[in-house]
Every structure is written in structure tokens, then in C-alpha cells.
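A single protein chain has been omitted from the complex, and every remaining protein chain is retained in its original position.
For clarity, chains are labelled A, B and C in written order, and residue numbers in each chain start from 1.
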Amino acid sequence: MKKYSAFSLLKNALSYHENWQKVWRSPTPKQDYNVIVVGGGGHGLATAYYLAKIHGITNIAVIEKGYLGGGNTARNTTIIRSNYLWDEAAQLYDLSLKLWEGLSQELNYNVMFSQRGVLNLGHNLQDMRDIERRVNANRLNGIDGEVVTPQRIAEIAPLINISRNSRYPILGASWQPRGGTARHDAVAWGYARGADALGVDLIQQTEVTGIRRKDGAVVGVETSNGFIGARKVACVTAGNSGVLAAMAGLRLPVESRPLQALVSEPVKPCLDTVVMSNAVHGYISQSDKGDLVIGAGVDSYNGYGQRGSFNVVEHTIQAICELFPAFSRVRMNRQWGGVVDTCPDACPIISKTSVQGLYFNCGWGTGGFKATPGSGYVFADTVANDHPHPLAAAFTVERFDTGALIDEHGAAGVAH
Amino acid sequence: MSQNRVASHTGAAIDFTFNGKAYQGIAGDTLASALLANGVDVVGRSFKYARPRGIFGHGAEEPNAIVQLGSGAGTVPNLKATQIELYQGLQASSVNGWPSVNFDLMGLIGAFGRLMPPGFYYKTFMYPKKLWMTYEHFIRKAAGLGATPVEADPDSYDKLNQHCDVLVAGAGPAGLVAAREAARTGARVIIADEQSQFGGSLLASKQQVDGIAAPLWVASLVAELMAYSNVQMLPRSTVFGYYDHNFLTILERRTDHLGAVSTCGTRQRLHRVRAAQVVLATGAFERPLVFAHNDIPGVMLASSVSTYVNRYGVAPGNKLVLFTTNDNAYQTALDWQGTGREVVAVIDSRRNPCGEIVAAVAAMGIEVIAGHGLIEAQGGKRVKRALVAPINEAGTQVTGAVRRLDCDLIACSGGWSPAVHLSSHTGAKPQWDENIVAFRPGNSKQQERSAGACRGTFDLQGCLSEGASAGADAALLSGYGDGSPQFPQIAVEEYIEEPQQALFLVPHTKPTSRAPSQFVDFQLDVSASGIELAVREGFESVEHIKRYTALGFGTDQGKLGNINGMAILANALDQTIAETGTTIFRPAYTPTTFGAIAGRDVNQLFDPERYTAVHRWHVEQGAKFEDVGQWKRPWYFPQQGETMQQAVDREGLAVRNSLGILDASTLGKIDIQGPDVAEFITRIYTNSYLKLAPGKCRYGVMLKEDGMIFDDGVCACLGDNHYLMFTTTGGAADVLAWLELWQQTEWPELQVYFTSVTDHWTTATVSGPNARRVMAKVCTDIDLSNEAFAFMDWRDGTVAGVKARVFRISFTGELSYEVNVPAHYGRHIWETLIAAGEEFNITPYGTETMHVLRAEKGFIIVGQDTDGSMTPADMNMDWVVGKNKAFSFIGKRSLQRSDTVRANRKQLVGLKTLNAKEVLPEGAQVVFDAEQKIPMAMQGHVTSSYFSASLGHSIALAVVKGGHDRLGQVVYCPLADGRSIAAEIVSSVFYDPKGERQHV
Amino acid sequence: MFNGIKLESPLFYFQTSFNKSAAADELFNAEAECGLVVKEAPLSAQLILRGDGSDTLFCAAIAKTLGVVLPLAPGTYHQQGNTSIYWLGPSEWLIIEVGGQAQKIEIALRKALKGHIAIVDVSGGQTSINLRGAGVATVLKKSTVYDFEAWDLATPISGCAAQTTFAKASALISNRSDGSYNLVIRRSFADYIALWLLDAGEEFGCRIEQG
Partner (left out) sequence: MLLIYCPHCQEYREEEEFSYGGEAHIMRPLAPDALSDKDWGDYLFFRTNARGIHHEMWYHAVGCRRYFNATRDTVTYEILETYKTGTQPTITGANS
């Protein structure tokens, strides 16, 4: 793999950029692999990368029905944070955050991880209790965070409306300075390039249509281009996990829901952090290109259509105009939807299954992007050792039988 | 008279400024036409290389002329000059270029463009690691177009929910006749067009339609439509989104043509349209040709040049070179000739163009150079020269000597691309059609059909007949008319056109990688070489190319560039365009104001404020309010100079020592009637109601099926088959839906009816040792003695002359009566009680004091002391769970799961700080060992914490792992400021542990 | 001791508490005929009735007791004099008697009806407001997602009713023979809805008449 650097850029410029090598090969599938990763999104590519890099398993194929990083990796609002409430979730997401902090160098691909901080706003007394509780838990877990006042919020995001007279005044927020955003495509491409360099076959435009089993163990996958053998099959197909599970005769405690997002036209820098508000359902940051990147809430109904309902977008933009009255004159350039796996406890499933050699990594809900490196890291470990990585142990599918849920959204507070 | 204004075109003068310089336009101008009339060449700088850019198009497709309109709170970023109607005093400026668009220092960067190929930022700025944030800071400063306002939007917006039979998107020739055909059937029709005038391309046409000049024909048709009461006509209205089940959104600009800030009502209006049938008549965009330095000001679309000449009377230059691959664009040569200015030559990529219009042009003595390509434009801030050379038939190579043509205007046309955007929003995949060298709309996924140019039908005759049948067809399918158009044919005068050549990237003498930049997407500086580079680097799918090069991600959404980009990609991959894929568009068709999408649901109308009948009294008393769901509840009632703590202390002591009064009206109330009520609610609550007698109340907890506490409250038996259920304030709607769910879908055999009566009752709770005395003053027909009216009883009676229902239940632990009267009497009952209680110093208290008092008693608040992961056992409330109930109530089974029965679950306990004055922060985490290193082993957290005036020390409720077995143990709460507060685990009941006071 | 009991309708305080800059007297009880005139109806008896509409005895008893035939068709209401019955859902109706006494009606009905039924007094929890004027149709389009034009197109008379969204609250909306519309709204949302109406009606000129 030729190293990227300012120097390589200069060198290639002199030769009119005619000599750049391919970022990855376009191999024809082998007949047989040690591990097949189904799904060429960020999580799948990261899984393949760490399997090869850390566990020395290089006879791997990543099989993607469309193009690499074309699913939720390409559709999310790129928010990265680790200030989760429960120990299990917080530790998993913080592993991910630590990996983010060195990822551009690790991959020699600039993923533009921008640690501009994340504000989670509180609008009522219960919000503030929950924020206090979460920040205290984060602090004692070794995760950065503090509770900040409206005045401090206004310093961090000057255009935000901290008036006490607004319908849902901002009473305070949690502030995680290490949080931020990254360039979503770059994450997929960086991991793909890295994995390819380690010998991983990236097979695009190939759809897995079946999971072949023999005596309760995986032997390979049927694809739109024929059967490919494998001892282990790792499914990382957010949005379609249920469909994959059905291929192996399994069911998952997961429902696929539309999640929508939108961007404004590019504007000059006006928001140097990430602002999130659960109470009014709006998440916003500004990309390096200048777009205001806005995330909406999950639609209420099941849907694989990568489309949601317009009223969800309306509600989100109302929230944004409440938080940032000046943005009312900015214009929406593009909106789109993705399909997220939602779990009853808003936490992922990283798990072996009753089928020997079949593994699932799904259920990330709206939180998948930020977890990409950590998810790949612990899933690779789980697959390599056929045993849950310590940080993944709490996220097995069995928790839905025992009741040991990690209730991240229940923790957001219910009736009052 | 401005230099480029055609003498014959006159109108009222309009003054405006651009980049601080004063200019004059005339009525009917767009900012773009006025700037061109004034000979303004450079209107902006490109995003990446800061190259000077001029006006290229005349509508929504414009990639370059992006301006900042107005200033201050009313400023609007990123408007397209081609879409801004000129008004007196308009101020606009370029969004990029420093110190000015004519001399941009960033332009120097442009000189290093080769160092910034697509994706260069992925390849650098990585080392040293810590510098990225600095790099990024400068990258961001260079990015972005216009600037957002910094003050609140002074304008207002609103929405209309529309329902119609036929929605026609676009009021060009096809749309207008479609609307007419639908209108005459009586169907409800809405026709919307983004321009100020209906007519589309005909507004700039010199053709005859139905025997009269096109603009006149349009006027008559518009007049005809206006006469229909069943037609809604929406000019300045863009259909920007097409969603499921034929839901479409239209942005109507109501005042933008009058000024940056509205002086007469809502600035913009969002129409949310549910249409039975849709006719898409959105027209087409002319496609530029990709040649070297095709971005120099003075290069324009052929149709744009014609539009400026014919519609706005503006000739944007003097010496025109026309470069085309088709007959259609020859019209521009004729139009230009009409201005009396010079047509240097027409460059036609085809070997032997032979259409009627070609002959017409040649006949005027204009040189037609066939089989040639315009391979490069030259000039700095304005075109000076065009380089022309013979090219091979395939259009892939320069085959002969280069000829130089002096000119200051280049009009180009690579054919037309149907505006398939809206049909594409529905998920229909556009299909490539070699015959028209363009994508046609894909097969319909909704109740829609395309007509005219947006369907790839480019001749006027065809557009009119397609529009007519589309309108009649849509009407028929929505239940009107017989499907046959009244005017299937309309006589028009037009040239018969010969086939065009499929040419996208014009060859240069140098290979693409070395030729001067051949731009595909002007706004984002995506060039042909950039696309080829992306392919060279291994990106193969269209989506990868788009994302890697940013092709199509501009505010013009690639209306001009996408098809050329696809073609260049296909060529680089050695595929056909059809094989390479399709082009997908997403809403919004054109950028749409956030404020309009938000509508009126902002500021105080963002969410309803719900008031109780006594609300105004609380306001008059200067209460501070707390948001509880949508309700405004009194939080506390500060008196002169009181702090919150002082007010809460006073209110609490009043209740403990004499008398307090609380407005409890917001509690959810559900009336339940039917023979099976007792059985039903016994299945819903954890405890049993089978033996609850009329006149009695019982406290109950409900679980979700997962065994976790979901809501709680008192339920009263009003009579045989008749109960009243109280819920939490926030839970009322959810609980009602929950009851209906089980009755309707699971146990329809149980005969029960539910009705919400939350709003019907005002609930005034008098609480404290003097509660009975004050009740005795206002209620004579209830025996209030403890024997006759015991704790957890209720009685009907007359209070303050009003029929009332009185409950003897208590959330404070004191003797309490909850007086319920129909809300019309709410304030009367409240003020009567206040007056009657005066001698007992009756004290109104708010939610904060209520919380303190109930915490002193260890009563939980669902949602504060529980968080969706708490069982009754965790809350030390096993007593409320009916172990021996015959029916396995909702959630019961989950209480036996291995995790819910495990020891060491978090359990509700009291915490008493060792320093009695110290109040634990709510949300503080609990640890057993304060000295341990981070990460610490957290054992629970503080859910409620207050200073108790009546006890004289702080109290807290917390959930602690295995807490019920840890009474007496000291735990620690490490705080952010480094302190660690020590507290002892005690019973969660701090006050009157035997519960005697509520029974007196 | 308690004579002079004053009753307060849900919109009782709206005028006094209304904090918009425009002078209140322009907005309230002015003579000018505005594009939107909002009038709160006098206090009336409002009861929810539950029962089996397919039971002819049940229907007959209602008709006999109230003098109004129970509407069985979805989206309709029947009116006789001061009494109206609205279809709310299968087995659910709203009875409104202008100026009536809920308790009287409940006693009469309970005497007349047999079997599994429910009668609930909700008089204190809701109020009726009437919208009239040239701007009403547009105001309804601004405020609700329901297609009211369809009523005029279908049957240009009264008798139609629909429960639907109203801004971010809800309402039971019915058409009257004089071309105006009645809204039944919940008490706790009344101020919000009135504020919304003044805002939505602004472009036509809007005023609120006290009932």
C-alpha cells in the first residue's frame, strides 16, 4: 500500500495524477474463506480490518450487495460521542472513541475526526437530573464530561437561544469535549483500503441470498454470484439484520425503522460543536463543507424503504428553529433516510448465535456510526476467538431472555 | 440605458446594488438579467479553486451566480441570482471572493489546483496528528457559501394542508393544458410553477401557438384557468418534494419579490398537498458541453442566452460563438442575430447537420462550422476567444488544426435533460434513452404521470398533446371526466429537428489529465480529469464517484453536471451510460427555507401550553412554573424576596404544621365503566381490585410486560362496575392508550369502557393537620369524622355549594382531602378554600414542595425514582404486588426472569448525609469506596434529594445495589468538584414511619 | 354562604391574559366583521355515551330520552333543538345540550338504558367554539390535516363531524347549516388553540367574541 502524504500528493501532481494506485482491488471471489463478513459498511469493513490486523486472519471476504459504505455509513449525521449512561455501553463507546482518536494515522487515511465537542441539552428538571446522573457516571468511568450552564452553552454555540422565555428553555447541558464528528465516507474507504492491503477481498455488487448450514454449523453463503464457502460468517448488515437472520432460521429482537437526516446549503462557519436535544428531537452540527447537518428522530413504523414521513422532518426543523432562531432563513438542500435496527433497549447485539460459526453485529439503532471502530474491534475479537470480547459480553442476544437489558432509552426518563 | 439592454425592451427603472455598487434594472428583471444588462461578468468565485465565475443559466440550474441577499436579521444566504426577482433597493453581494470577487486572494490557491485533486484531503493533513484541528479550522473558513443571519428571523411562515384531485407541477405548455383539461371536468386542481409568471419556456419563445404569439396564447390560457373556481393557481411556488401516498410539498414565495423581509404577512407558505393524481410537467434543463475552461464568464447555455434576449431584452455580450450538438440550439443564433449583434459562427459537432433550422441559419449568412468541437475557451474574467478544431465522428479526438475565433460570448448546448427529479423522489429509477440522449422518468411508483419535456418530449406540439391527455387521464382516474381531452391538438409553428449527437466531454489536443480544466460541476469545481482520476483510483460505482468528487452535491443538485459526469464516468469505465447506472435525486428539488418547513409551530406555538382552571390564580400569585409534559404546573410560590429554598421550606412547614393547598388537576383521570372493570384493572395493576368496595380507594402500580414500573396512582371504586383511575400527569395519554390496547386487541370479551376525564375535574388538595377543619367550613353534607370518612375513602358531597367528589388520599403523609369539582367551578372552589383556610394560614404549595413532602414519606415518583429498569421489588414495594392473583397480570412473568430475581439489583433506599446540612445533588453516583481509582465501581445513584425543613436535615432517595440489605452502611457520592459526600443508607421513609398522621 | 358561584368557561381568561401587542378591544367583541370570528358557546352539558349501536333497543331508548336519533354513520352528528349527538367512534358518542344539565341527562339515560353502557359527564373538560367568516376555510387548512372541502363538495349542508388534529392539539369539528364550523376542544388546550386561531386568522382580521 503506497503511503498517502503531502509529499505523495506533490509527487503525483507533477505527473498529472496519472500514477495513483487503486485504493483497493476488485478481486473475483475465491471458492472458500476462513471468514466471510456480510455487509461492506463501516462496521463490516472495520471487522475485517481488525480480523486481519490483530488476529492475523487474512483469508477473508467482505461481501456487499451494493457498494462499500453505501448504507447507513453514508447516510448518518456523523456524530461521535461516548457519554452513555450505563457502564457496559459507556465502556464500549469509549473504546470506540479512543480508536477514533488515532484512526487517521492508523489507516493512513484522513477520516477528519473533528473533536469539536458534543452538547446534550436539558429542557426541564428531569432532563437535568438525567444529565447530572449521566455525567457523573461518565466521570467515574473515566470518560470526559461536565454539566454546563446556559451561559457556558452560549459561549460554545453563540447562535443558540438560551432565553428563559422560550417554550422549552435550555436549563443546561452535558458537555463532552472529546466528542465531535468525522467524515463518514472516509471511514469506510479508509478501513476498506487498509483491509484490502492486508489481503482482504472486498466483493461489491454481490448479494448474500442464503446462509448454508450443515449439522448446525455454517459452511458458507449463497450469493447472487454463486456459493462461497466459509467456516465463519459474520453478519454486519444494519437495517437488514432480520432478513439475514431469517436466512439462518433465526429471529432477532430487532425492528427496522426509517431514520431521516438532512443538510442545509453550505454556509460560513457558524456552529463549531455538535448540539443534541432529545426533548425537542433535533441534532445538529456543521460539516467542513459548511452544510448544517441535521438528524431527525426515528419514524414510528417499520420500514426498509430508506424513506420516512415528512412530519418527522418538520418536527425536527421546528426544534432546530427553536434552538437556533437565526437558522430559520437557512435552506434545506437535501434530505434522505436510512434504515436502522432498533433494539428494545437501544443497545446493540454483538453475539454468537445458536448456529456454530454464525455471528451477528446489529441493533445499533441511531448510534452506529460513532461505534464503528469499537464495534469492528470487539466483533473481530468475538469472531476470531468464538467467544465474546469482554466489552461485548453484555451485548449477547441472551440478555433478552434473562432480562439483563441495558436500557439506554428507558434511562432517558419516562412518565413524570 | 445599460450597455447590454436591447433598445426595444423598456420598463420602469429599478435601482439595486451588487457588491456595494449601484446599478439599474427594469421591471420584470431577475437579478441575473439586470446584472447581465449592466455588463457584470464576474458574480462569484468557485468553491474550491476560487475561479472567477459568471452567470451561466437562467433558472434553478444556475451553479455560479450564488448571492447573499439583504443584510442584518433579514439577510438570506445562497440565493441564485437567476431566481431573484428584482425589486427597488435590492442589495446583493457575492458569497465568495476576498477582498473582492474581481480580485480574490484565494484565487492564488486556484493556481495550485493541481495539488487539490478530488479526495486530496483524505490523503494529507494527517501529520502531525495534533495539528488537524488547526488545518480544519482553515479548511472550514475557506468553505461555505453565504453567511447565516445571527439574529432571530423577523419573518413569519405558515402552512396549508391541501387536498386535491389533480396536482400539476409546472405551468409550461404541457402543464397549462393539463390543468385546463383537468379543470373542465370539475376536478379539484392545483397548478404550481416556480416562476412569477406561468408559461415556462413559452415566455421566451418567438413561436406562434394556436395562431397567436406564444406569450399571448399563455395569457389567454391563464385567464381561462383563473375563471375556474375549482382551480388553485400557485405562481412563485416550487413543488420541492414528492413523498409516499401522493403527498407533495410546495414552497410558495409570497413576498420575496417585494423585499428581503416581508412587510405584508407571511413571507413563505408551505403547501402540504395530498393529491389523488399528479401530472409532472417540470420541463427540462439544457446540458452544457464539457470543454477546457468552459467556466470562464461569458460561457452560457444556449437557451439561457435566448431567454435573456427574448424575455428580458438583454444581450449578454457582443460577439457570439454557438457550440451545439443539436438543431434546437440554432434558435439562439437566430435570436442573437435579431439583436443586431454578431454571430461569429455556429460550431456543430455533427458531420453534416441538415435540419430545417440549420438551413435557416446558414441562409442568414452565418458561418456553420460542422464536424468541429469548441475545445477550449480562453480569457481571464471574460471570454476572449474560442479554440475550435475538427473532431472525429465519435467525438473522442481532435483530428485537425486548431482555429481561433475571437468572441466574448459562448453559448453551448449538449441537448436537453428532462427534469426527472420529482418522479425520482418517488423511487422511480430514470431510464437512459439513446434516442434523446437523456434519462426519461422511470416507471411510476405513485399515482403520477409525466408530460412534455420532463418526459423527454421536446417538440412543442408533442408537449401540448401529452399535457392534454395527461390532464384528462389524471382527472378520469380521480373520478372526473371521461379521459378524453377537449383539445388533443393545438396548431404550433416549429422546425422539424434532426437527431442530435451524443457528445458530453469535448476532446482536447491534450489528454484529459493534462488539458486545462474541463468542468463538469461548476459549483464544486469537479472536472472531467477529476472523475477519470477517481476511476483510476478504483472507485467504480456512481455513488462512490459522486461522493469522492462531490459531483452533484452543490446547491444546484447537479442539474447541469450529473449527466455529463455519468457519461464521462461510463466512458472511463468503458461502459454504456445505462450500464453505469442511473441518476437519483432527493428532495428538495430546490433549496427550501427551514422557517417555512417549521411553519407557525415556533416560539410560543412550538408546543401547546396546557393550563388548569386555576392557572390564572397561580400566575396572579407570582408562582414559578415547571414544565411537566405540556402542562405548566406551579413549581413554588415565592413571596417577597424569598429564595426558592426559603419558599419551599415555608410551604412544606405549613403543610406539616397547619394547612397547605395544591392544584393537583393535571393528574390523569380515566373513568372506567362496565361489568368487568374490576377484573380488567386487576389484570393491569400489580395488586387486586376484585374486593374493593364502593367508597374505597386503592393505590396501584402498573408494569409493562417486561416487569418494569410504567405508571402508578390511586384507583377508586365509584360504584358497582364503575371506577376512577388516577395516573401520573405525564402518563395520562399513554395509560389510556395502554388500557384500550389490552381491551380492544387482547381481551375484547371483557366489557369495559374507558373515558378520559382529566380535563373535566379541577382537583384542589388540602393537606395538613387542619385539613378537616377547613373542610368542615365549606362542606356540610359529608360526615368528615375519621370513623365515617377514613383514610383511602372517598365521598360525594357538596363543597362550597358545588357538587363535589372528595377523596381522602394523601401524597404528603398528612391528613388530606382531594376535592374534585367540574373545572368550570375550579377557581370558585379554589378561592373558597383559600378564604376558608385563612385562619389556618392556608399555604398554596407547588410541585417542588410536593416532591419534598412525598420524599420525606419515601413515596416514589415514577420517572424520577424509577427509570424504566425498576421493578416493584426494587422500589421496596412488594406489598403492592398480588402474588396470589388468579390471572397472571401484565408484567408478572417478567418478575421471575433470572435477571429480575437476581440479588444485588439496584434497590430504593434512603440516604442521610453524615453532615445533616449537606444536600446531595440529584444524579450523584453512589460508591462504596471513595478512595478507589477511576474507573470506580458505581453502586447506584441519587434519584431525589432535598433539604427537609420539617426534619431539619437533608434527605435523599437513591437506588443502591443490594440496598435493602445495607441499611446502616456508609456510602459516598464523589462529585465533580472533587468533594465526596458521605451518607448513611437508611429507610426510605424519613417522616412519620408508622404513617399515623394521614390516618388521624 | 356560597351564593354567587361564578362559573368560568375555558376561554374565560383568554381576553384578559392575551398578551399580543394589538390592543385587546380591537381583537375582542369589536363590531367589525372580520375574516375570522371566533365565538365561545355558552356552557353546556357534554356527556360521553358508550353502548352498542347495533342494539335497536339501545338506539330507541336514546331517541326516546333525548329526542334525537343516535347517529350510526361514521363522521356524522344529529341535532334537535339544543341537543346534538356526535358519532365519535363505534360504540362512542358525544351528547351536547346547550345550557343543559349533565346530571339530569345522565340520570334519565341511566334509567332508560340497559346492559353494558357508559355515560360520563365531561362538561367541565371541554368547550365549543364557533368559527365563521370568509377566512374560515383557509384557517382550517392551516390548522388541520382533514379535508373539509370534501364536505362542501359532497353534501353542502350540516351534519358532518370529524375528530382530527388541530395545530398540535385535537378537535371535534362539525359543519353548521349557516356555513360556519363548530369546534369542540379540550379545556386545557383552549388557550393554546385560541392563540393559534388569532395567529392563523391575522391575515383576514380576526376577533374573538365572548360567549
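Here is the rule we use: contacts are C-beta pairs under 8 Å (C-beta built on N, C-alpha and C of every residue); 3 or more make two chains touch, one makes a residue touch a chain.
Everything numeric here is computed off the predicted structure, so don't read it as measured data.
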For the chain not depicted, the shown chains it touches: A, B, C
Selected from B:E151, B:E434, B:E740 or B:D965 as touching the chain missing from the view: B:E740
Option touching the unshown chain, where B:S71, B:Q896 or B:N915 are the choices: B:Q896
Residue of B:D244, B:E356 or B:E642 touching the missing chain in the full complex: B:D244
For chain C, the residues touching the chain missing from this view: 74-75, 88-90, 92, 145-146, 162-165, 170
Those residues of chain B which, in the complete complex, touch the missing chain: 161, 243-247, 274, 427, 445, 705-706, 737, 740-741, 744-746, 748, 888, 892-894, 896-898
On chain A, residues whose C-beta touches the chain left out of the figure: 240, 242-243, 251-256, 300-305, 307, 309-311, 344, 400-403
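Just so it is clear, only the chains that are shown with their structure count from here on.
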Euclidean distance of C-alpha centroids - chain A vs chain B, Å: 22
Length of the line joining the C-alpha centres of chain A and chain C, rounded to whole Å: 49
Chain B: positions in contact with at least two other chains: 272, 601, 604, 607, 609
Residues of chain A engaged with two or more neighbouring chains: none
Touching residues on chain A, where the partner in the complex is chain B: 4-6, 8-10, 12-13, 16-18, 20-26, 66-68, 70, 74, 87, 91, 102, 104-105, 108-110, 112-116, 123-126, 128-137, 139-142, 146-147, 158-159, 161, 166-168, 183, 185-186, 189-190, 204-205, 264-270, 280, 286, 288-290, 305, 307, 309-310, 313-314, 317-318, 320-322, 325-336, 344, 399, 401-405, 407, 409-411, 413-416
Touching residues on chain C, where the partner in the complex is chain B: 1-3, 5-10, 13, 16-17, 43, 48, 50, 91, 103, 116-126, 138, 141-142, 144-147, 149-150, 153, 167-169, 186-189, 191-192, 195-196, 199-200, 202-203
Interfacial residue positions of chain B with respect to chain A in the complex: 47, 73-78, 114-115, 117, 120-127, 129, 132-133, 136, 139-141, 143-153, 155, 157, 241, 243-244, 247, 249, 272, 427, 513-514, 529, 533, 536-541, 543-544, 547-548, 550, 553, 555, 557, 586-588, 591-595, 597-599, 601-604, 606-607, 609, 626-629, 706-708, 710-711, 727-731, 734, 861-864, 866-869, 894, 897-900, 921-925, 927, 934-936, 938, 941, 943, 974-976
